[in-house]
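Omission of a single protein chain aside, the complex is shown with its protein chains in their original locations.
And then subunit A:
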């Protein structure tokens, strides 16, 4: 029997490097002759640049380049909409907008130099709330933004701050609401937070004499970065080489154009020396990227028997000063904004709006945490008002195998019902009314349970090359970046499984866009599914070639042979009496002087568009979280007693790496719900851009956490696997808010779920008002 590697808890292949401190991350890159870059950023949210005087900075020894937006007139970058100058041109649009960059012999000199640069600004009116920004009277963040180049699905509204509107409808919601016995409408607010990976953003860029740029960077989309830079600089793809380091956590923040354009701008001016830029933690918070603050209005029609007849969701996304990935966040999340429920009539609309705030972009879940917060909170509000069990209400309407989801797509591989049931079972949902009361009479106990569904960007391509070496080992070459998700381990297992060789004989390399083939990005929970399929195909290609080569040696057709367990042998041993040939021997006999077998794989899902603005998702992810809390009615403090997370994984390639995502996601979701929040003053300045004032979960916040993986094999996934990395954070806030309401009757509709809001709600309850 051949040994199996898929489905096993193989030890992560990157673990040894990481526990010894030898893994190279972005800030660890050091090159000879390297200069250090520093950015002077705007202190104003919205201002015209009147003049820039860098003469005093030039006098400082060791300053090698000073660049401004004027050095790159008309050069604009951006994946969805080309609205991002390398450095501000004419005006600044948020506090933190890059204005001038310096390259110097040391970081200290660069820091000193930017202090000596004088910029004269003329402040102009700014807008900070996306609902205000949608009004006709609002200051315009980007004049004529509809004239920017943009992807076809975007619909910019001219002479406004609305960069795009995403719409989807199914059936007739007017009819659906007419058929309903009750209609509920509520508005929920999802607050802005920051990704806060522990690794700071960094880049090293060099322009060599042939006009080629090489960029060493922890960016989650090396080929996407190559294309973004190529588009902006109007040079061929071959003139840009992106080399990926390990990424020390990204959660959506480490993609697109961040420090790279500034580094490239400096690299043009320093006589071919490399330039390194590393963010400070303060820049990481206030001048990099954040999760969208979002207003979501959910209107739901229900029958008295608990059936949902119609749902309308309108969302408004605070995109900040530049488009970044906002247009596609708004688009994908809008499509997912009705939830994993069977609803015949659906109307979903998302407005993506510029404001004079730090850029918002992809945050783990790509807008789905925000929409989940709204539709799951709406489910609980309805269940409570109707006197229904929240779990039963969900199960009454939950999507099941073969149902049509709210975007009109029939669903397969759907484990959401099982996730809900598992989470309910472990949290003790049935017995919750009999749970012992907290010892202190001023504390109250409550339970909540929520689920979520997420799409993946579709279609998108992933290519892999597997190289079989003379000694029977294999190199796997892809452009998937190891960001902590375990991709290198997953590809190792897939290649080992298909080739039938031990995992120790497989080596997965970090991307290099000169050498590793195209991949859309290491995002959207797509690496295991898309690149996993490509690696599988490439390894199968090698086996086919090995059979043909062995057939030549054995004197029989390759089709009569099978490659398994590291050797090629006849399919029918009795009918064709030949000795099995190990891969190494085949290589020796055919290519004695040296050679390699190249296996090719390219996965690009074929999907039918059905008149929607975008293609349906090649797979959907599902999960459920349940929470048990104790609320202190005197202080408003919420103690999380237990969290349960159940995740539909399709089929696990590696159960441990799956559980790693589920556990980490639940705690990240908990932090987003309870303690993390970005605070701005009335001038658009962030007030808490440090890890001291911005409260990430620490070891002390760890509750009793139980995590489970649920099998629901996907017919298109490699070995039935699906992606999971983003959705794992989505339902936590809604589950915790439901548990708080269950405990003390206070329904919080605006995140975070702070002590102040609990107390304010309790005071309202005491005074006889509805607590909200």
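Keep this in mind: a residue touches a chain if its C-beta (ideal position, glycine included) is under 8 Å from a C-beta of that chain, and two chains touch if they have at least 3 such contacts; residues count from 1.
Criterion: contacts and distances are computed from a predicted model.
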Inset, instruction - Out of "Spermidine/putrescine ABC transporter permease", "(2Fe-2S)-binding protein", "Phenylacetate-CoA oxygenase subunit PaaC" or "1,2-phenylacetyl-CoA epoxidase subunit A", flag the one the UniProt entry gives for the chain missing from this complex. - result: "(2Fe-2S)-binding protein"
Inset, instruction - Check the options A:597, A:668 or A:762 and report the residue that touches the missing chain. - result: A:668
Inset, instruction - From the listed residues A:339, A:484, A:605 or A:650, report the one that touches the chain absent from this view. - result: A:484
Inset, instruction - Can you list, in ascending order, the subunit A residues touching the missing chain? - result: 9, 11-12, 14-25, 27-28, 30, 195-200, 246-249, 251, 280-281, 483-486, 656-657, 659-660, 663-668, 690-692, 696-700, 702, 705, 707
